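Inspection log for the structure reproduced underneath, given as structure tokens.
Excluded from the complex is one protein chain; the other protein chains are retained at their positions.
Our next item is chain A:
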């Protein structure tokens, strides 16, 4: 397997002082499903920077690879693409990066991942990159599968024809990665081979552009003529100039592009004729196609999809319960130990503020890990593409496409990456509708709220023999979110006018076992992001809230406490009841209590009191703060042994001494959280993706209005 850099790439070991000035910058590029992500993970391991939150883009994943003991390189993972002519927003990142030599991030060279089974199609992108004059290494992936299928590749001949080093590899298993690193550590020159030249008729236009912009080759100049409208680094005047030139030359972009693609394929066929022989050993239908017969069956396909979704919810609710209980008990145990041994305001801040908030964050790690793990497995195996296929016809009446299904399902994890994921949808209208309704899908931040409230009012018993009643309640909430998303999409389809067509062409990835390393990496990154990003907000709000709930303006708290004690003395309450009344009186006169009271008239029709009002208010930063907030509010002044959150909530009494959280109140609150837009990050990402404040504002008003109306209805009917 050891194919080293051939003579075609003049190699000079990177030593000397100027080479050390900055690490090599290498871009990974390739078709979707060519094993690019696996290779990226193999090269960089845990040294990755992936952001799912505003300010950090998901499109440009970067990582650091240790090529040799002394040399590191920065690796940029580009989105999968079939050519250098972007069809979706996602792919535009690539052209922006590769067309501007002066850009900060311009790569020193590219590693092109190529699926050895799909050489012809994969080489289309490769020849375009070669003609741009980019130094390149070809990572010939999935060699094992190709060999099994009887594809025989004459590597030295192919290397000669393409003019770049070729590393045969199996990125999933890490075979060939060492050889690739050795080649990557060299300084590569631009490839000497040209695969295609612009037509004679185009040359006058191409040359004009080339000299005007001082470009290093004709092919790049042609791309300026093709794509100037979308290139972000060109100024308005420059764009106007190119437009004038192309109009003068009578340039037909579509025809030129089609002609280029066809003649590239002709050239690629010549190359492959010389270098590749295929001996099909078996005429059997590939395994993947046979699996498709089952998984996309007209009845079975949908049943299997439903079963998988159901398994997902059971897992999130039932299986995650055990580790969640351990974490919950661990935190309250720690809190009790601290309170038993120390006292003072700082200890109260630590236990009632910090620890209560921290518990609210940590306890949801099992569920978030399970959810992201499940989604990663569906994506990894190639099943997600089949879901798109199954759902397309069903989604179209709602103004969505099959491609909207992936953002909607990812919306179950987090709306922020899901909304970014909508970039793969080419049609503007489909994309806007998908972005608008995705936040209605119940995201993982709602899990804490759902879990706590469902556990409070739904008994933990079996339903119809096999299902857990709480699992069924949880699934109903998710379905409510789904149906409201579909209904809203349908309404929006009627409102939006666009005569643009939508595409659905996509490749089916071959089924494969999930790479557990990739799944584990995804889980690790998502959990880390949740703990660090969301956790920080939750912690900060918890501490702030503790202060607001513990202190009040002037002498009001002291006065209220005295009144409560007098009342206790006259009515002859026992010590426990007295201290509860005192705590409640103090909270009511605190700063937080004041806020809650201001809000109370507005939310009383929904069944909420001022305490929930405080939680709703803080939830507008992020939903998951709800749990931390009520946890803090209800633990202020309570007994030290009052352990888990559920015990705290069950102990909450209304004015008549009955449990406060009746089914009516809990369900009203649940429905409110299903619909309400309570996530700054989502609003920010919607703004960024739609480039207009109209969309996030519409989301905020629409969803919160829907939440209020639905919660009102639920409370009035049930109470």
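As a working rule, contacts are C-beta pairs under 8 Å (C-beta built on N, C-alpha and C of every residue); 3 or more make two chains touch, one makes a residue touch a chain; residues count from 1.
Going forward, contacts and distances are computed from a predicted model.
Chain not shown in the complex: UniProt lists it as "Ferrous iron transport protein A", one of "Ferredoxin", "Ferrous iron transport protein A", "NAD-dependent epimerase/dehydratase family protein" or "Nitrous oxide reductase family maturation protein NosD". Summary of contacts with the chain left out: across A:270, A:325, A:507 or A:577, the touching residue is A:507. When the missing chain is restored to the complex, the residue among A:254, A:341 or A:658 that touches it is A:254. In the full complex, chain A makes contact with the omitted chain through residues 82-83, 85, 87, 117-118, 120-121, 124, 149, 254-255, 257-259, 261-262, 265, 278, 280, 286, 288-289, 292-293, 296-299, 301-302, 385, 388-390, 392-394, 402, 501, 503-508, 510.
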